[in-house]
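The complex appears here minus one protein chain, its other protein chains still in place.
As written, the chain order gives the labels A, B and C, with residue 1 at the start of each chain.
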Amino acid sequence: MSESALHPVETQLLEVSIGPQHPSTHGVFRMNVVLDGETIVKLKPVMGYLHRNHEQLAENMSYLGSMPYTDRLDYICSMTNNFAYALAVEKLSGIDVPERAQYIRVLMAELTRLVNHTLLIGFLLNDLGAFFTPVLYAFREREKILDLFEAVAGSRMMCNYFRFGGVKADLPAGAMDKVKEIVNNYPRFLDEFERLLTGNEILRSRCQNVGILSKELAVNASITGPMLRAAGVNYDIRKVDKYGIYDRFEFKVPLGNVGDVYDRYYVRILEMRETIKILHQILKQMPEKGEIISAKGATAAKSPRMWKPSAGDAYGRIEAPKGELGFYLVSDGSPKPYRYHVRPPSFINLTILEDMCLGRKVADAIIILGSVDIVLGEVDR
Amino acid sequence: MEYSDPIFVVIKKGILHFLHGFLPEWTVVIISIMLSITAIAIFGPVTMMYLTWLERKVVGRMQNRWGPNRVGIFGLLQPIADGIKMLTKEDIVPQDADKVTHFLAPVMVVIPALLVFSVIPFGRGMTAVNLNVGLLFFLAISTLTTIAIFMGSWGSRNKFSLLGGMRAVAQMVSYEIPMVMSVVPVILATGTLSTVSIVEAQLGGKWFIFTPWGFFAAIVFFLCGVAEVNRTPFDLPEGESEIIAGFHTEYSGMKFALFYMAEFMSAFAISGLTVTLFLGGWGGPVLPSWAWFLLKTYALIFIMIWFRGTLPRFRVDQLMGFAWKLLLPFTLLNIFVAALWQILPSPKNLLVSGIAEAVILVIVFFASRKDSPTKRTYIFAD
Amino acid sequence: MNAEEIKSDLVKNIPGLELQSEGESLIVPKEKLLQVACFLKENEKYRMDYVSCVTGVDYLGKGYLESVNHLYSMEKKQGPVVLKVRVPRDNPRLPSLVPLYRGAEYQERESYDLLGIVYEGHPDLRRILMWDEFEGHPLRKDFVQEDQDIR
Partner (left out) sequence: MFGFGVLKGMSVTLWYFILSYIYPKKGITTVQYPEQKKEVQERFRNFPFLVYEGTPDNMRCVACDICAKECPPKCIYIIPEKDEQGRIQKKPATFDIDFAICMNCGICEEVCPFDAIFMDHDYELSEYDRLSDLMYQRDDLLKPLEHFAKIRPTDCAVIEEKRAAKGVKGRAQTPPPAAPSSAGPAQPPVT
């Protein structure tokens, strides 16, 4: 695999620390790289520069109190973080969610998936060396969804919208029209994005057969999300767990067959197209009005410090855009969680970074990292 | 054909004529050269400043934004503001840097960039020095940039700089070869190395780009030129997403500006030379010759900026492969086609060289097929 | 596939295994953890090839640390099987799952870092989130943060 093994010339190894201040480590991530020329012979990820002990903070706070903090885990898709946390708490305390709230939740989660994948592809292209054009196109489209989030939740990124047993507030007037507009225009944008990128020979030759991840290793290393599906493993928690109301929607799971950066890129585009299908179905099926939060949930939201779930533990997981986002909660019957653990997808997806990068060039390491799709808020917590 | 001298040449001639009245011959020659140098020394940096403006504006427009529009109308004073900022910034030298090399590199990098301007025919009679080996001079001098860049990267004592410098050397040396090879057909056709003569050979719309060999040679030359001046998609030496800023990672303030200036002036020079060699130089109807030259050059620069706004970057090995496996054989075969064109009589040569060119294209295409990316199929599981 | 079924299967196949179940989760003695996990991974019926979440809980009052592993099956799309291992607080050592599941690598490092559980057999057990010189394990319930006067 490694060309350096066959190299006839003895060369001195160069140790380079890529990051934590580096334009394309997506935050304060650091890779300690040993290079032979430009070829990577060793790579050790170093993280923790953004560690804020999220779990301990949450253990000293009411259950609702850590809801806004979950926004800050993966700050690009705060809605799905809320979703996973709400799901875990609902599992813990047995709160049920009304019909309309379920639809709103799925709607928000799928819009978040669009935001995340669009943005990721933009930044992946930036890592590839395109001068911000894909990023700014991605931002342009993301803005429309963020406007909707602002109208619905009050904040563009730190939504804090989900509550245990429902959502914070009903959709405002006109929100559904905006969703319709986004859903109808998004395929056109995706086509344009693909015209800009997918056919591009430079992109293809840069991405294809780079950072190949085998099926077996992907499963063994607990890789989840688009990365796993790009490796060809059919595992989507939306299909497997059918949490929320995902069993009501018709959608497919796109699978790659090589597991390289290009597959990871393209599986995300295909996933966005499937997401649009789900959104169309939501628009059709969604009840006009109804409860948005169950009675038990409403009391939990109104006075969080009075609300005590029964003792026990629960693990709630969802298919976040980046992979499986899980929350493990242990309650001892007090208003504060006794243990609160996040299973962040991008953190665990980094496990095999070295395996994918060995024997490749520096430039490849950057795009492999880009295709893993990490957000440091989530990696370091 | 009736051409009047461009206005600048008239002014210069007037001054020289006036001085000729009371000064000895040799001083007039020196003054003539001095005037040309002054013009270039002013033109170079000013071009560079407004190229930065143009680039930001065009890329901005491509990215759904305005680009600079705050300083002055249309942001036209932005380069001046940038210049002031650059001048007032602190000049940081790394503690362990090789101080002399680190200091000399930005100076060294500007000199060849300015020197090559001397052989570019900006218009009729507007060549600073009409060397009979002008083309060779250009190619030789522009290669000197490599040394300066490597000095900068070595002197900085930064690993990213060093990687950038290594990449720069490898890239520039590799691309020099197909670049020279793609010029050879032009020399074959004109029988001269003087840039002025090459332009004059193309007067009357006989641009070399309209010949089969010239068309492909022009594309190759331009691509190599883009690679020479380290611009997207060949901007590996300073690939900001990989090695931060490459060879100029450790430069700040005016030294950084000098690197930038050299890059933009080289970009202008390369575009200018492409125009000279393949696009008929300053030849063109109605407009004055220098306007034609600038128009064509800026069109090519627009393409460079357009590349920057669209394309991702190559990888090191792909970049080398592109130069050695694709461009070099192609340019070599192209020389034979150009020779065919020269040997055969006029109407027949178009057909023959056209066919030959097509055959070569097909061969190169099939030879490079195994490296080329493939289309993929995806499974949709339930 | 409930806890009782898994329990009986495990006890049948692994000699000398004593299992308790707590709700849906199984409490495994630490000596047998690897065997249990290996059985669950290899057995045709379970195929628990995917470890989703590895973490620890500090039960200060009860005097032990608990390592919690959520196993799922990607092949059979079933799960979870929750394996809990209890180790004393003063000597929190248990076998690492990394030889079986690479996915546990970072999570065990994190657990070691924040809770101080030592995973024996882990290839690279270092601190991952806190800096190397940090003392103590912040997620332990008796961890007292140094008072940092921010203002």
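In this section, a residue touches a chain if its C-beta (ideal position, glycine included) is under 8 Å from a C-beta of that chain, and two chains touch if they have at least 3 such contacts.
Remember, predicted model here, so these are calculated numbers, not experimental data.
Asks: Which displayed chains make contact with the chain that has been left out?
Replies: Taking every chain of the complex into account, the missing one touches A, B.
Asks: Pick out which of A:Val33, A:Ala301 or A:Ala320 touches the chain that's been left out of the picture.
Replies: A:Ala301
Asks: In the full complex, which bits of subunit B touch the chain not displayed? Write them out.
Replies: Missing-chain contacts on subunit B: residues 58, 61-66, 69, 306-307, 309-311, 322, 326, 365, 368, 371-372.
Asks: Considering the whole complex, not just the chains shown, which residues of subunit A touch the missing one?
Replies: 60-62, 64-69, 71-72, 133, 140, 143, 147, 150-155, 158, 160, 168-169, 172-173, 192, 195-205, 301-306, 335-336
In this text, only the chains that are shown with their structure count from here on.
Asks: Suppose each chain is reduced to the average of its Cα coordinates; what separation in Å results between subunit A and subunit C?
Replies: Distance between chain centres: 25 Å.
Asks: Quick one: report the Å distance separating subunit A from subunit B, using the average Cα coordinate of each chain.
Replies: Subunit A and subunit B have C-alpha centres separated by 43 Å.
Asks: Roughly how far is subunit B from subunit C, going centre to centre by Cα mean, in whole Å?
Replies: The computed centroid separation for subunit B versus subunit C comes out at 62 Å.
Asks: Among the residues of subunit A, pick out those that touch two or more other chains and give their numbers.
Replies: None at all.
Asks: Which positions of subunit B touch subunit A when the two form their complex?
Replies: 59, 62-65, 159-160, 162-163, 167, 232-233, 235-236, 239-244, 308-318, 371-374, 376-382
Asks: Would you tell me which residues of subunit A are touching subunit B in their complex?
Replies: 14-16, 22-24, 35, 38, 125-133, 136-137, 140, 196, 200-206, 208, 232, 234, 239, 252-258, 262-263, 266-267, 270, 361-364, 366
Asks: Hey, which residues of subunit C end up touching subunit A in the complex?
Replies: 23, 25, 49-53, 55, 57-58, 68, 70, 74-75, 77, 80, 82, 101-107, 110, 114, 127-131, 138-139
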